[in-house]
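Yeah, one chain of the complex is gone here, protein chain that is, but the others are all in their spots.
The block that comes next holds chain A.
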Amino acid sequence: MNKKNVLFIIGIILLLIPVVLGLTSFFYTPHPPNTMNVANRMQYPSMEHLLGTDQFGRDILSRIMVSSRYALFIGITSVFFGSIMGVMLGALGAISKGILRGLIMRMIDGLMAFPGVLLAMMFVAALGEGIWNTILAISIFMVPVFARLSYSLVLEQQDKLYIKAAKTYGVKPLRMIYKHYLPAITPRIVTQFSASIGGAILTESSLSFLGLGVQPPNASWGLMLNEAQQYMLTFPYLTVPSGVILMMTVLGFNLVGDQLNDLLVRRKGRN
């Protein structure tokens, strides 16, 4: 039990780092994140620039702070929208019958077969680059995971007595989902939610890295790594800081998701 707590605390600490950095960036950054200073370009860490400067002489720490906002915002919002769409779709599939159910399930299978980055790239091609299109793309990518989960959870509930009772009272399907199924499946959805944020942040940074996500002059960890790639042979250090913070953040969300899963789901299963 103690070991579990340690992992949970490590996870919390790891994900608090970008949260604190991002929130702080709204009223304070060590240097203006977009101000270029060519005389100071490509410097290693110093007291003046704690994480050094990039190819335009911009302060890396300040840019990482601002990027945290986008990573967290895009990560959380896209999982939020994706989970709502997915849960509704899965629940609808579970309570419907025949052709409608087949249609919904094949659609989920179809979405599941898309490599995440591919789906996102298609959306960007159709709608153009930008933060909201990135969010839309990632949330669609999140739909099948939540849909499958809620589908199986709702099926599991269907045999329970209270559901049968509600049915005999003639409760309408949508009200049934909202009033009876949703409260019962929420804990599992919550753990899946927290476990998915890490993946969403990874997808955002991958897209931005390909130049299809967050656009300059806005900052994103993936975008910073993209810019670093052009200078990787002359100044390899540029590839390090934004990658480290990206990995720490994803690791933090994954650890917290895992531990929440142990806490809420497995313990319940044991009883």
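The rule is short, and it goes like this: a residue touches a chain if its C-beta (ideal position, glycine included) is under 8 Å from a C-beta of that chain, and two chains touch if they have at least 3 such contacts; residues count from 1.
The criterion applied here is as follows: contacts and distances are computed from a predicted model.
J.: Of the options "Na(+)-translocating NADH-quinone reductase subunit D", "1,2-phenylacetyl-CoA epoxidase subunit PaaC", "Peptide/nickel transport system permease protein" or "CoA transferase subunit A", which is the UniProt protein name for the chain that has been left out of view?
T.: The UniProt record for the chain left out of view names it "Peptide/nickel transport system permease protein".
J.: Tell me which residue among A:13, A:38 or A:127 touches the hidden chain in the full complex.
T.: Going through A:13, A:38 or A:127 one by one, A:127 is the residue touching the chain not shown.
J.: Of the residues A:40, A:53, A:68 or A:254, I need the one that contacts the missing chain.
T.: Of the listed residues, the one touching the omitted chain is A:254.
J.: Take the complete complex as the reference. Which residues in chain A touch the chain that isn't displayed?
T.: Looking at chain A, the ones touching the missing chain are residues 105-107, 109-118, 121-127, 198, 202, 205-206, 209-212, 222, 225, 228-229, 232-233, 236, 239, 243, 246-247, 250-251, 254-255.
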